[in-house]
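With one protein chain held back, the other chains of the complex are shown just where they sit.
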Amino acid sequence: MLTTRQVDAYHALTVVAPGIVERFRPGHFVGVAVGGPHTSMLTRRAFSIHDVKPDYGGTVEFVFAVNGPGTAWLAGRRARDTLDLVGPLGRPFPLPRDPVNCVMVGGEYGSAMLFAVADALQRRGCRVDFVLGAASADRVFGAMRARRMGETTTLTTEDGSLGMRGRVTDVLPGVIADVRADAVYACGPMEMLRGVTDVAVEFDIPVQVAVEERMACGIGVCMTCVLPVIGDDGVTRMVRSCVEGPVFRGERVRFDDVGTIPFDALGAPGGGSRNVG
Amino acid sequence: MLTTRQVDAYHALTVVAPGIVERFRPGHFVGVAVGGPHTSMLTRRAFSIHDVKPDYGGTVEFVFAVNGPGTAWLAGRRARDTLDLVGPLGRPFPLPRDPVNCVMVGGEYGSAMLFAVADALQRRGCRVDFVLGAASADRVFGAMRARRMGETTTLTTEDGSLGMRGRVTDVLPGVIADVRADAVYACGPMEMLRGVTDVAVEFDIPVQVAVEERMACGIGVCMTCVLPVIGDDGVTRMVRSCVEGPVFRGERVRFDDVGTIPFDALGAPGGGSRNVG
Amino acid sequence: MSVDMRTYLGHVELANPVVTAAGCAGSGAELAQFFDLGRIGALTTRSITMAPRAGRPTPRMAETPSGLLNAVGLQGPGVDAFLARELPWLAQRNIRTVVSIGGGTVAEYTALARRLNDAPGVAAVEVNLSCPNIEDRGRVFARDGAASAEVIASVRAVMRYDVPVVAKLSPDTADIVTVARACVDGGADALSMINNPLGMSIDTETMLPSLAAGTGGLSGPAVRPLAVRCVWQVRAALPTVPIIGMGGVLTGRDAFEFILAGACAVAVGTALFHDPYACLRVLRELEELVAARGYTRLADVIGLAHRPPGATTRHRTDFEESPL
Partner (left out) sequence: MSVDMRTYLGHVELANPVVTAAGCAGSGAELAQFFDLGRIGALTTRSITMAPRAGRPTPRMAETPSGLLNAVGLQGPGVDAFLARELPWLAQRNIRTVVSIGGGTVAEYTALARRLNDAPGVAAVEVNLSCPNIEDRGRVFARDGAASAEVIASVRAVMRYDVPVVAKLSPDTADIVTVARACVDGGADALSMINNPLGMSIDTETMLPSLAAGTGGLSGPAVRPLAVRCVWQVRAALPTVPIIGMGGVLTGRDAFEFILAGACAVAVGTALFHDPYACLRVLRELEELVAARGYTRLADVIGLAHRPPGATTRHRTDFEESPL
């Protein structure tokens, strides 16, 4: 590991990981082992890649909030400690071929992964505008960077401590209309993604969301990270957010049914059989 | 924690622990938590106290060999890390009232605890001689200090890389005879303690041994650290080495029967009942 | 905000729900050097047997990931010495004492219960059913509802009416609810779970079992998910029976897990080996957690995790306190 820094409510860790940088595309995440040798914490923690840099053969930066014992342990790491990463994982954001207008919507630490996307979009000649929100000012991540990169940047906080009081979905329709957006990219809490998707659907523009589900493996083998997504054939399947996501077309995700098995999903229980395995 | 140092095959950790120093008497040990928060290692590791100093309100030093995951973790600690200690634990060495001649016999890291005993003995006017042994030169602990403190110091190694080739029990009879020893104090592997006891019994002088048994608690509540010891009433009981020991009169310990329940021990199985608990 | 932590094992009131687990608190005197035993809900003794027992050979313990294997084999002084020395010591200090008993036959359990009947200072009797039944090829009583119920019924029959009989169950059975129900039908006033499931580890250096006894009981946080599940299942099936939950409680959070699953008291065992003060720390942490969620009585959170997911939790602060 290289450096650690604290950004408002968040911690940022930069790790030398050339193998990951080589294959990185915006939207990827990493699986980070926590707790050190002989830890009682078995599963890797998933973090979106915030930034990659060419230094030291290639470094990866991720940003996180302390949430439980694993992230608390990570927050205690010091410069020059080593960290065990697997990645890059997940399906990255699809990028448009044409130079279109894109709105980047980020909630809480979800903003962190959007800058690499915005960068790639700008290199393709896209216009990029930001809408970032959080509960309070110290939880809005990347406002400065957004202001530097975006044509416009709109901030919201629920307590009004920064930008507009409210949620990103309160201001998003205005931004989409103002900038004549062609597409929306969003990352943040599920509730926000649902709202953002609704707005985009209303404007009839495509929306790409990066979702967050509890993951035990991150590589597609454990089947714990599923959510109901409608396929090209119109059939809802419980798909793995780690390998078939975390990026999905927003309107394909059945946000209302997350945490359930919709009755019309492929293989939904009919006979009522129930299994341990 | 204050400082760490490496002494030949051993690591030594010095920890600020005024509460332990206050009550310390030679022969005491400490229970050290290993692995940090959320470790999978539940039990404390037992280490004899090598030294206490008045610095910083009171420091405790213990010496250890890397043996498994817990000691490996300890060996990785750095200056200014903190350590979680419970102590002082165990029954210390009884000291003679009169200024008698004492031979201190130490095997491997077992020597470490003897210097505090020797110090206390010397302050009572006792003559102290050392016999220290180990498999090889780098595993003999405290030879220099023994040379400084003891009237004589005899070293043995099994590979002959330091002192006499052989075991402490090979040279002990000679030393006892030479110095007209009145008592023996010993700490080291069980096999050595058995041999030392045999020698002392032959010379008909008292021998105090500090034993080592696997301990889950160190405070007398788990009953895992027992060994067969003959009581004043002549009855063998399975006694706890953590609170009734680790120091015992050598001739009371049934070394040949360690790891068994002697048929004549109090409560030895007769009816053949067997329990999980 | 302080929380009313009182709880009940049948008619016996405990000042708070934190007790020691059987066999993990020595005779009491060892822990008393670290804290005042009067401040915990109760002390549970090791399982007392009729005759003195030397227990199993060493090594008796091995560490496993987040767990501990032990094969102590109920080493203890026997009931006579217990009644002569250990129980009076506890009684003199007004330490609420749950006496655990273990036997190899129904008759032995019954005889033990009889011996305890006149002894002062027995708050409850916990029947350790994880003992091998000598009359049934050493099959552990707790495996099986009928064998467990027979022991409980006999103990209940001889025990004074005002001393609750607690059946201590093991997860090593096909269906914990069946065994629990059999025990309650047999007269158990309360249930305690879980005793150690049987485990084993092998020393890959010597290429032999780590424990002299081969197998041993597994305790510690590793078994907590099994224990919480057992408490949950039994609470769902028998909602009115008091349950003492145990297995891997290290913190107040862990204790709270058992309370939410339906336990009215929580025992601390292996944690004492690491932290002699564990009981008081767990109690303090538990009280803080309950208070932080807006409750003023422990009784109001017992089994709360059984409410349907959508249901709102009733915060007792919303109501007038009724005098109990």
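For reference, chains read A, B and C in written order, and residue numbers begin at 1 within each chain.
Basically, contacts are C-beta pairs under 8 Å (C-beta built on N, C-alpha and C of every residue); 3 or more make two chains touch, one makes a residue touch a chain.
No experiment lies behind these values; they were computed from the predicted model shown.
Contacts of the undisplayed chain with visible chains (whole complex): A, B, C.
Within the set C:M50, C:A124, C:A182 or C:L226, the residue that contacts the chain not displayed is C:L226.
Checked against the full complex, the one of A:H11, A:R44 or A:R167 touching the unshown chain is A:R44. For chain C, the residues touching the absent chain in the complete assembly are 64-67, 69, 139, 143-144, 171-175, 197-202, 204, 207-209, 214-215, 218, 220-226, 228-229, 232-233, 248, 253, 256-257, 260-261, 289, 293, 301, 304-305, 307, 309, 313. Those residues of chain B that touch the chain absent from the view are 38, 40. Not every partner is drawn; the one left out touches chain A at residues 33, 40-44, 86, 213-227, 237-238, 243, 258-261, 265-269, 271-277.
Throughout what follows, only the chains that are shown with their structure count from here on.
Taken chain by chain, the contacts link every pair, so each chain touches all the others. Chain A and chain C, compared by their mean Cα positions, are separated by 45 Å. Taking the mean of the C-alpha atoms as each chain's centre, chain B and chain C sit 36 Å apart. Residue positions 40-41 of chain B each touch two or more of the other chains. Residue positions of chain C with contacts to 2 or more other chains are 65-66, 221.
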